[in-house]
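Missing here: one protein chain of the complex. Every other protein chain is in place.
Chain nomenclature is as follows: A and B, assigned in order of appearance, with residue numbering initiated at 1 for each chain independently.
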Amino acid sequence: MERKQMKKNLICINCPMGCELNVDYTAKKIIKVEGNTCKRGITYAETEIFHPVRIVTTTVRVKDCSIPFVPVKTEKPVPKKIAFKIIQRASKITLHAPVKSGDVVIQNIMDSGVNLIATRSLARTRQKSKKNT
Amino acid sequence: MNTQFDVVIIGAGVVGCAIARELSRFKLKIALVEKEADVSFGTSKANSGIIHAGFHSSSETVKGKLELAGNRMFDRLKEELDFPFQRRGELMVAFTEEEIRILQAFYLQGKNNNVPYLELIGRTRVLEMEPNLNPDILGALYAPNSGIICPYEYCYALAENAVRNGVKLFTNSKVIRLDTKTVKKRIKVITKNGLNLTGKFVINAAGLFADEISALVGITDFKIHPRKGEEYLLDKRVSSLVKRVIFPVPRKNSKGMLVIPTVDGTVMVGPTAVETKSKKDSSTTREGLQTVFRHAQHMVPAIRSTDVITAFAGIRPAATGEDFIIGATRVLGFINVAGIQSPGLTASPAIAEMVREILLKKGLPLKEDPSFDPIRKSVKRVRELIDKKNYAEFGKIIKSNKDFAKLVCRCENVTEAEIIAAVRNGHTTLDAIKFITRAGCGRCQGGFCTSRIMDIIARETGIPREQINKKGAGSEIIPFPVKKGDQSD
Partner (left out) sequence: MIKSVDALVIGAGPAGLAAALALRNSGVQNILVVERESVPGGILMQCIHNGFGLHRFKEELTGPEYAERYINAAGDENIIPLTNTAAIDIIDNGKTKIVILLSETKGLLEIKATVVILAMGCRERNRGNISIPGSRPAGIITAGLAQKMTNLHGLLPGKEIVILGSGDIGLIMARRLTWEGSHVKAVIEVQPYPGGLNRNIVQCLHDFNIPLYFSHTITKIDGDKRINKVHIAPIDTHFDPKKTGNFTLSCDCLLLSIGLIPENELSLKAGVALDPITRGASVDADLMTTIPGIFSCGNVLQVHDLVDFVSEEAEYCGKAAAEYIKGTNKKGKDIPVKTGNLVRYILPSKVKAGRSALLSLRAMTPAENVNLIIRTDKETLYKAKHRKIFPSIMLRIPIKEIPPLARYIEVLFEAE
């Protein structure tokens, strides 16, 4: 039985070129990708149609240093549909300085197989007074 | 807290503050009650900042009488209160023979009012004085005694000196009721935030709301009909366009749209004059921008709307009859000082003296207070030193206070020392700090300094950043803290 053929226009987000892709596909596979400038566009089309993923970046509360929040990111792309859950999960923890860029903040976050890591190094400083936070 | 006063002044704009400062010379208990978060936050902050020459109104009007009287007092006030004031002079320019005739009429009126140094000058001399004016100008009325000031710095200086000399300032205190019956020979002043003051005299200097305050004691013989004026501030890089204030020949209810060099080195164009229904509508408009630039460019062709760095609008509290309404009323102790539109800023010190005389006549004893200190020193401003490359002097100031080495506003060269001083003087809104220190007034309009100013306010006062506001409660800059992790300190 012939599977229903569908068309979609996507913009590849792999690099700043942002190629406009025309994708023909069925529920099970990609038939044709047009408009890409490199091979990564084809992989992107497949991923984006069937299991879209994103890198998630946010901030996490941190104590004992000069600023109250440290930026973090998922080490690899995670399923787009759990992005908000990851943000919420990250909002529950508090780190303590020192923090090194690359430190694992939450391992295998939300069972995605991906770690949430710090993206900035912060040295430990003296405890600041109430007024400064 | 003392709630019994000799005089309660309602409204801390330029008029209320001038009256408060004048009365603080005497052994009197004075309260200055203001509904906004800081002084000058009503009409005064949107003023054009011109000290008029004294020929604009006939001396048969109150405003005409007080214009020159006020003008004369500014040199001494500047000496005492340390605010920026420069006698730049003004030119009222004429393009047609008919306008020349109107100039002549103003000249005669000025002479009649005893305005000094007034001259009618011809085209050549006008263009020598101001080479960037439209060469089609036929002639001008030149008044060298006209000046420019920073209206809010003047207002703050008056208020600070008044408070230093014993006046009690109550902000965020909107008057909602006046009671002339309960206390004998006194008027009770009740505010929305629960103040309950009494005064032997109540001075109504409530600007746009003067008619509503007056109605609280049953006097309804005048109405305030607000008249909005939009102003556009141009970048400092065009500061050399004009040296003096440039006026057109005025129209019926307004002095016209002017080109105004400011004491800060910017140039301002405007204001428009549009009757508005609402006392609260200080919005700028597309039509206003086009009108202002059309008129300004007519006088100074090099002006471009692309030079605008910010725009604002003020609302003139014009009263029925268009003149000042200053005087005692049939209600014992209640004095109206209403309808103070232009030349209100110029006239303000003279208004204060006039009110003093009214109080004296009405039986308020005026005993000079020997501890009255007329001198108020403004916080050091380093931007002029930096502009003039006077690093030796700047270095000395830094040695006296290290906070002068911390640059907060890069556009206007304002340091942390100046902002700390403003905050410690009770100014904790971003607008007030902007008006006093000029931090946030420049090209980037607060893009870089806002964050640091908020740090300073938070550190000095303990106010959490999310509560720091622009102009009073309800105008918080960044009101929503994220809820993450351990939020305790």
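In this text, contacts are C-beta pairs under 8 Å (C-beta built on N, C-alpha and C of every residue); 3 or more make two chains touch, one makes a residue touch a chain.
Since this is a predicted model, take the numbers as computed values, not measurements.
Put simply, the missing chain touches A, B once the whole complex is considered. Among B:120, B:366 or B:386, the one in contact with the hidden chain is B:386.
Taking the complete complex into account, B:394 is the one of B:142, B:394 or B:435 that touches the chain left out. The set of chain B residues touching the chain not shown comprises 232-233, 280-286, 288-289, 305, 308-312, 386, 389, 391, 394-395, 398-399, 402, 405-407, 410-411, 413, 443-448, 450-451, 465-466, 469-482, 484.
Panel shows chain A; residues 10-16, 18, 20, 37, 54-59, 61, 66-69, 71, 73, 80, 83-84, 87, 101, 119-121 of it touch the chain omitted from the view.
Rule of thumb we're sticking to: only the chains that are shown with their structure count from here on.
Residues of chain A that touch chain B in their complex: 59-61, 63, 69, 90-95, 130-133.
Remark: chain B residues 458-459, 462, 482-487, 489 touch chain A in the complex.
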